[in-house]
Structure formats: structure tokens, C-alpha cells
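Working notes, structure below.
All protein chains but one are shown at their positions in the complex.
Naming follows writing order (A, B and C), and every chain is counted from residue 1.
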Amino acid sequence: MSAPVLEVERLVAGYGGAVAVDGASLSVGAGELLAVIGANGAGKTTLIRAIAGMVRPMSGRIRHRGEDITGWTSDRVCERGIAQVAEGRQVFPSLSVLENLRTGALLRRSRAREAANLERVMALFPRLAERRAQAAGTLSGGEQQMLAIARCLMAEPELILFDEPSLGLAPAMVEMVFGVVRRLHAEGMAMILVEQNVRDSLEICDRAIVLEGGAVVAEGSGAELLASDRVRAAYLGL
Amino acid sequence: MRRGAIAVAAFSGLLALGPLVLDGYLLSLLALAFAFAFFGAAWNLMMGFAGMLSIGHGLYIGIGGYTVAVLLVTFGVSPWAGLPLAGLLCAGLGAAIAWTGFRFAVRGVYFALLTLAAAELARILFEHWPFVGGTGGFFLPALPPGNVPLLTLRGGPEFFYFAFLLLLTAALVLTLAIRHSRMGYRLMAIREDEDAARASGVPVLRMRIAAAALSGGMTGIGGGLFALMNGSLFPNTMMGVAISIEIMIAPIVGGLGTVFGPAIGALFVMPVHELSEHLAQEAGVFGLNTLIYGLLVLLVVLFLPAGIGPSVARLLRGRR
Amino acid sequence: MDLVAGVIANGVLMGAVYALIAFGLTIIFGVMRVVNFAHGEMVVIGMYAGYFLWAAFDTHPLAAVLPAAALLFLIGYLLQFHLVQHFLARPAHVQFILFIALALVITGAHLVAFGPNPRGIFSLASFEVYRIGGLRLDAVRSQAAAAALLIVALLWAFLRASRLGRAIRAAADNRTGAAVVGIRIRHVYAVTAGIGMACAGAAGALVAPLFDTHPFLAPEFTLIAFITVILGGIGSLPGALLGGLLIGVAEAAAALVLSPSMKSVLSYGLLILVMLARPQGIIGSPEGQR
Partner (left out) sequence: MIRITRRAALAGAAAALAAPATIRAQSAPVKVGVILPTSGVLAVPGQASRRGIDLGARMIAEAGGPRMEVIHADTASRPENGRVAAERLIREGCTVLVGAWDSGTTISAAQAAEPARIPLVVNIASAPQITEQGFSMVFRNFTPANVLIRNAVERIREFGQITGELPRTAVLLHVNDTFGTSIAQAVSALWTQLGIPIQIVETLSYAVTARDLSAEVARAKAANPELLMPVTRVNDAILIVREMVRQDFVPKAIIGPGSPGPYEKAFTDAVGRFGDEYMVCVPWHNPRNPRTAEVLQRFAREYPNERFELNVGFSFEAMEIVADAIRRAGSGDPAALHAALRTTDIQDHIMYGGPIRFDEKGQNNNIGGVMLQNQNQEPKVVGPAEVAEARAIYPLTPFRNRR
């Protein structure tokens, strides 16, 4: 197996004095889709934010393609091709759809191919093409999620960190989001998917980890975890 | 509460002995420091406890000062009556401004600018009002020989030392009482999260008006005494932007929202003022005092984020 | 009639310069949510830059605009990057005192370095007038206004069309979002502060031939910038322009009909009225009022 895209080793991170991620380790291989499941407050979002450089780890190591990127700021992490579809979508409400997309291409890594990428994501999300001049704040939740994903793709990432992409969306839109994730996976994109929609994410992932109290308590393929009694009881309500 | 009361008693008791060892200069310097500590404590009630940033507290100093001075000189009314009247008038003004701000949902920076605009409007109006001397100023007569300070509420350094110390002590006691009262908790709830406070049944409007009225009234009384000490009043120096800003520095440097913050701040700021002025004179470099003063304030906000007071308290506790 | 037209025209010209000052204040607030209470001091630094360039090289007053803006950009960038950045998460009153302290330091430094004496630029150019019919437009003011409007227009275009401009607007709109897309927030903030203070500096260089430079001018500029910004809507750039023109004209009109010394009554009155009736400013969005 080739070297993993991302390795996280005994990561500890949190806010102020509170520790949210407590010694979690994981790795994502090239083209691999890793699902992260866990209850509210298990440390999923903090894990994502620490990898993305938005929370400074207290200890532990994060490596990207073998290089230590622990404690790097978010802009440097983005520049390496680790992009984020953040919780709450985080679009720029008063900027137009087009301008939002172009903020995704501010990075040096993809700047030069902005026009081509724009065409690509517009083709992927025709809805956005229709509304390109509209302020992002006026879009529906689902459309904003499309925008967040499209914006992330503008950076030509090789690893995407999805943080609750289906949260608060109508069922049709949840469907759409999973469709996009599946499609990106099929195209060979490495991804970490944090979802409260446990069944769907376990079904599409290559591998999954279960986070409890900030630590990894279970790991395995999606099918293995779907079969595990513990996961079924705790996260699938069966 | 009990420890706080002991601290206030110790603080004021110790300072009351001041005149035994201090000369006129130090007494008048300390009187000025107490005056600013008092203004700071009054301002702190609004900002530190209720979270209402007022950058126009000069309004109350000015209105309080002019009320007392005009009553005394033009109408022959003793400051004994003038000071309470000034307090009432300024309490009313404070309440009116708080009400206006609340009624029209003027918050945060906007509320601060509302207070500033009110103070500036008052200043300009006073500058054009011949009855109070306009920009020409309003002057108090010199004290006759044989003046009895307790009668006229005017006197030498010793009198103003005690007068402002008394006011300051009263303000500290009041702050302490409020801090541990239901009103205090309600005010702090408003400061922390106004919407949450309202949701949990705090009468936000009433609390804010109460805090502003109390703060304005206290400042007005202090302003009256300040005018009696200065002997002359000018709209610009009594209610200009400069004095409004000056009175905020001590409480913030000392520790906002704490009982002793304003007093500690003023007792720190005054000597800094004085020493830097000395230094500037020695060096013959005018303006050095402003520079040093600004740098020290900068250092305090940079390195003692909660103010000097809490840091001193932590140090004292650490020793024990 | 000429009197009224001339006074109002001058008001419009001054308004354009106020707008530039206010533009600087509002962009800093709009992006970082801090209120630069030392804004007037930045204008005064720009004025000194203008004065000393003139004194040393006898340059045309407009020639000082770029160097003054560059100097203030640098000051703004460094201040934001190394000092103000640490105060972004602190409460408003602490930020307020930080800027007050900065203002004191700058005023003190000016007084120490340059003394209290007003420094006037004496150049024949500053007495020129343009005649349009019966209207006499003062040349320095007209040039200052034109330059101010040009700068505002260029900045507006920069914010709309450039990559960095987009990053600034994105950071203003949603800070987390900006971090998500990999914008270097600290750098972008510092650039924003640099631009905001450069506006003040450029305005300072523009007014140096009009008002004589001395250390104590600053509070007036800060106040006028505030009123302008609140009138137009805090954080709104077109609002700053509108507010500036409004204040310029209102003050001119007040000087005509009231006693001139009462003219700021009108500004403050207008300010209170707008705050009570339309707190988001005349054309600001409610979004701005945070």
C-alpha cells in the first residue's frame, strides 16, 4: 500500500482548557473515504478543525504525505490540498455565488486554473450556475451546501474534510450531498466524512472510525461497523 | 461580601489618616485621584456591571458642576442643597438617555456614540448660553477668610481630600452592596448576555435605567464637588470629550467590573501623570508626559488584560 | 445666491475628503469589527508627512498623497499584525482604551518631535481658485476632493475586482469561512488595517495645505469620521461616501443659517436622529450593526 495521504497520531486538541480530542489516531490512504462517527461532543468537529489548522493541537502529530503539518495555520494547510466543507457551510452571505466560488481559488495551488475549475463545478452544480449573480445569503440551505462543496473543489484538493454536510437539509438535498460524495469518491478523491447520518456514511465509506470522548474506540470497514452490535446500539438505534 | 466590606473599611480608614503625614500638595493630588476614582466607580456601575459603554460621562460632570455653581453664585443656594439637586438632575438625564437607547434599540458602539453625542450637544449649547457664561466661563468667588468648609463645602486640600474620600468610600460601599444584591446579579446577567437575561425574566429596561440613573447621579454629585474644587467652569473642560475619556482610563486600567478597580486605577494613573510631568520638565521635553502616559496605559492593556486590580489581588492571594 | 451656491459647493468638496477619512474607518470596522479611535491621529500623521515633504522638496501638495498613504499603510499593517490582532477577541471597551492609548502615544510623539506650533504649507497654489460662472471653487479643495473620490473609487474597484480585495470582503463577511478557504486572515486583516489607515493618511496629505498641521487636531477628525460612518451605515463603503457628503453639506448649510459655531450641533443632531430612527445608517444593512 502506498504512503497514506494523512496520518494523525495521538492527537490532543480542544478550546481553552477543555480537551475535546484526546489521543485520537487515524490515517487516510489515497482515494480513501474515511467516515468518522460519534455522538455529539465526541470531538468530531474539533478533530476536523485541528487537521484543517483552525485549532492548534496541544500534542500529537499530523502528517500530510509524510510531512509534519502539526500546528500549521489553515492557509498553509489549504495550500497543501487539504480542503474543508465546514460545519454550517460557512459561505460568504453578502458575496455573490460566483464571488464565493472565486474565493475558493485564492490559493496558489489552483489559482492559474480558476476558469477551468469554475466551468467544472458549474457543470457539476447547474443550480449554482443559474444563480451565479445572486448573493449567497439568499440561497436555500441545500444550495448553500452545494456552494460550499463547489467552493472547496475550486481549490483542487486531494483530501476533503466534510463536517456534517447533510445537517439540517431536506431529504432530497441529503440525497444530493451523498450523491456528490459518492461521485467524488468514484473519481478517486480522498475524504474524511463526519456525519450524524451514520448508516448512509457507513454504507459508502471504505473505512470508518468511532470516536468517543475524543478517542478512537472502534475502527474497521463500513460493513464491519454496520455489523457491530455496539455501533448498531449506540448510533443506529437498533 | 464580608471580606469586601473589611477591605473597604481598611482602605478608607487607612486613607483617612492621610492628612497626618501628607502635605498640601499630596493631599490635593490625592483629592484629584479620589475624584477620578469616584467618577470611575460611577462610570463602572454602568459599564462594568451593566455593560453599557458610556463615552460621554462628561455630560454629568458638567451638568452637575454647573448646577451647583449656578445655584451657589447666581441664586445663593448652598452646595448642601445644590449637590443633591445636581445628583437628581443627572440621575434623570442618565435615565432618559438609557431609556432612549433602549427604546430605540441602540446598542454597543451605537449606544456609546449616543452618550458622546448627548455630551457634545450639551457642551455646544452651554457654550452658547450667556446665562452660564458661555465659553467665557463661570467663576466662583474666592473664599473669604474664616471660611468654614463644612458650611460652604469649599476649602483647602484637606477638605477636598476628605470630601472626595468620603464620596469614594460611599461609592465603594454602594458598589459592593450592589454587586452582591439581586440587582447586581441581574445587571451582570445583562452584561453577559442581554437576550438570555431577558429570557430568564430580568427586567432589562428597568435594570438599565436604574444603573444609568445611579451612575449619572453619582457623577453629577462628583461633578458638583469638582466644580467647587476648581473654582471655575468652562463647558469644554467640564463636559468635553477629553474629560469623558479621561475618567474611563482609571477603571479600565484598574479592573473593569470590580469593586476596587476604579480606585486602584486612579491611584496608579495619578502618580504616573505626575511623575511623567516631572520627568518631562526635568528633561525639558514637552509632550514627553503624554507619551509616557500613553505608553503605560498601552502596557497595562497589553499585559494585564483584566486590569491592575485583579492582578494585585491574585498576587496577594498567591502570597498567602 | 452665489453665497449659498459657493458655500454648498465647498461643503460638497470637504464632504468628499471626510468621506475618504470615513472610508478608512468603516473598512477597518467592517472587516475586523474594531473601531479605530485613533483614526484622527492617523490623519495627522499624514498631514505631517505632507507638510515635511513640501518643506523639504517644495512638492505640489498632491504629490504627498502617495508617500503619506504608503507610510500609513505600513503603520496600519504593523499595528494590526503585531498589536491590534491580539485584541480582536477582547471586549469593545478594552479595544477602545487600546486605541485611546495609541492616540495618546501618537499625540505625545508629535508634540515631542515637532513641537506644538502649527505648520502651514505656504504655496501660491493653495490660494488658487477655479471660476465656474459666478462660482468660485477653491483649487486645493477641489483637487483634494477629486483625489479623495478617485482614491475611494480605486479602492472600491480593488475590493471588487482583485484577488486580495475579494479575500478582504470574504474575511469581512464570514471569518470562519475565510479560514476554511485558506485565506491568510492575519495578513488580510493587516492589509485591511493598512488600507484603512492609508485612507486617513492620504486624506491627511490632502488637507495639509488647507488646515495647518499641529498635534492636537486629531480628535476633531476622529469625531467627524464617526459621525460620517454612523450616518452612512457602519461598515458600508457607499454609506461612508454618502455620509461624508451629507456632513459636508449639512455643516456648510448650518454655517449659513445658524451661528457658525453652532454648526456641529447639526451634525450631532443628525447623528442622534439617524441612530434612533435608522440605526443601520442611511444605506447600511442591519447586518452591519453588530
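Quick note on the criterion: a residue touches a chain if its C-beta (ideal position, glycine included) is under 8 Å from a C-beta of that chain, and two chains touch if they have at least 3 such contacts.
These numbers were taken from a predicted model, which means no experiment stands behind them.
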| item | value |
| --- | --- |
| Chains shown that the absent chain touches, full complex | B, C |
| Given C:Ala16, C:Ile100 or C:Ile121, the one touching the chain that is not displayed | C:Ile121 |
| Touching the absent chain when the full complex is considered, from C:Val7, C:Leu149 or C:Leu266 | C:Val7 |
| Interface with the unshown chain - residue positions in chain B | 23-29, 32, 124, 127-128, 134-137, 139-144, 156-157, 226, 229-234, 236-237, 242, 273-274, 277, 280-281, 286-287, 289-290 |
| Residues belonging to chain C that touch the chain removed from view | 3, 6-7, 10-11, 14, 111, 115-122, 124, 126-129, 136, 138, 141, 207, 210-212, 214-217, 220, 224, 251-252, 255-256, 259-261, 263-264 |
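Here is the rule we use: only the chains that are shown with their structure count from here on.
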| item | value |
| --- | --- |
| Co-neighbours of chain C and chain A - touch as defined | none |
| Chain A and chain B: spacing of chain centres that average the CA atoms, whole Å | 53 |
| Geometric centre distance via CA averages, chain C-chain B, whole Å | 32 |
| Chain C-facing residues of chain B, complex | 47, 53, 55, 100, 104-110, 112-114, 117-118, 120-121, 124-125, 127-128, 241-242, 245, 248-249, 252-253, 256, 285-295, 297-298, 301-302, 305 |
| Chain C - residues contacting chain B, complex | 35, 83, 86-87, 90, 92-94, 96-98, 100-112, 115-116, 215, 219, 223, 226, 230, 234, 259, 261-262, 264-265, 268-269, 271-272, 275-277, 279, 289-290 |
| Chain C contact footprint on chain A (complex, rising order) | 52-54, 73-75, 77-79, 83-84, 86, 88, 90-95, 99-100, 102-104, 106-107, 111, 151-152, 155 |
